[in-house]
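One structure is given here, and the rest of the page talks about it.
Note that this is a trimmed complex: some chains were dropped, and none of the rest were shifted.
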Amino acid sequence: MIIAVIGDSSCSPEEVKLAESVGGILAQQGATIVCGGLGGVMEAACRGAKSKGGLTIGILPGQDPSTANPWVDIPVVTGIGEARNVAVVKSAQAVIAIGGRYGTLSEIAHALKSNIPVIGLNTWSLSRNGREDNSIIQVNNATEAVDKAISFAKRRKNHQAVTLSS
Amino acid sequence: MIIAVIGDSSCSPEEVKLAESVGGILAQQGATIVCGGLGGVMEAACRGAKSKGGLTIGILPGQDPSTANPWVDIPVVTGIGEARNVAVVKSAQAVIAIGGRYGTLSEIAHALKSNIPVIGLNTWSLSRNGREDNSIIQVNNATEAVDKAISFAKRRKNHQAVTLSS
């Protein structure tokens, strides 16, 4: 199972703690982590995952593998800039968004467009034409985020299997 | 001056009218239109622009130029899927969003990340971590949308010129 952890490369100390917890709990549950490979939330999530023996994939925007944070096991070097945000979320069965700015918002949007579930921790909320859109599943702590992400990812996997075999 | 018009390929009759007006007024003001090249809002904006003698660019997600709507003058065939959303907004000096779903939301996010002004008509509104984010300039009609877009685009152009020459 692959879960994306998304968030900004500059973030608050609180978000660092959240991301590190999320990464650690994901690794304990056996999930591989995919992220954008850079600093801030991405780095904290990878560090958390490595502290629990997890595997981490960083999908980098630039040309240089050395821009990956030190806890990325597999740097995927795309050279396609922000367009790599699409690959970060599509490579996952569920997405956990922690804080984040416009880059994270674009990832949330690309995920929702592909029906990939998005779990939110202190992140964006959306309304369209005056009506709330509740597609982002807002949660309050790291454990809840991981539980939801994994349960949605499993459902999605089964759903895919059903769809593909029918 | 190049202005992006973004919105979904399936949209309400009201949004069709709005997009057609926006396209027409943009063309009258001498702006070139860039869009995602498909149906719905994109098609209506292009049809509006062509009715006033404008030039229209459609940046397509797929491999086949014939997927462009009939009012696209220049189909740019990217083959990169949704990642083409990045190119749609970055090619413009300002963006007008009309209605829209998650694809449009991703374009809004990519634009805001690059400091490209976004004018909204019946579209998304955003809040982050409980606080409203007012970066999308919400307007009420096609004329206002075009006026804002052009005035922001001009300011942005001058700003770029200043930045580049300094």
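The first chain written gets the first letter, and so on, giving A and B; residue counts start at 1 in each chain.
Just so it is clear, a residue touches a chain if its C-beta (ideal position, glycine included) is under 8 Å from a C-beta of that chain, and two chains touch if they have at least 3 such contacts.
Since the model is a prediction, treat every value here as computed from it, not as a measurement.
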Q: Count every copy of the one sequence in the whole complex, not only the 2 placed here.
A: 4
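By definition in this document, only the chains that are shown with their structure count from here on.
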Q.
How big is the rotation, 0 to 180°, that puts the C-alpha atoms of chain A on those of chain B, in steps of 5?
A. 180
Q. Which whole number of Å gives the spacing of the CA centres of chain A and chain B?
A. 28
(Q) If we count contacts the way the header does, which residues on chain B are in touch with chain A in the complex? (A) 80-83, 86, 99-103, 105-106, 108-110, 112-113, 122-130
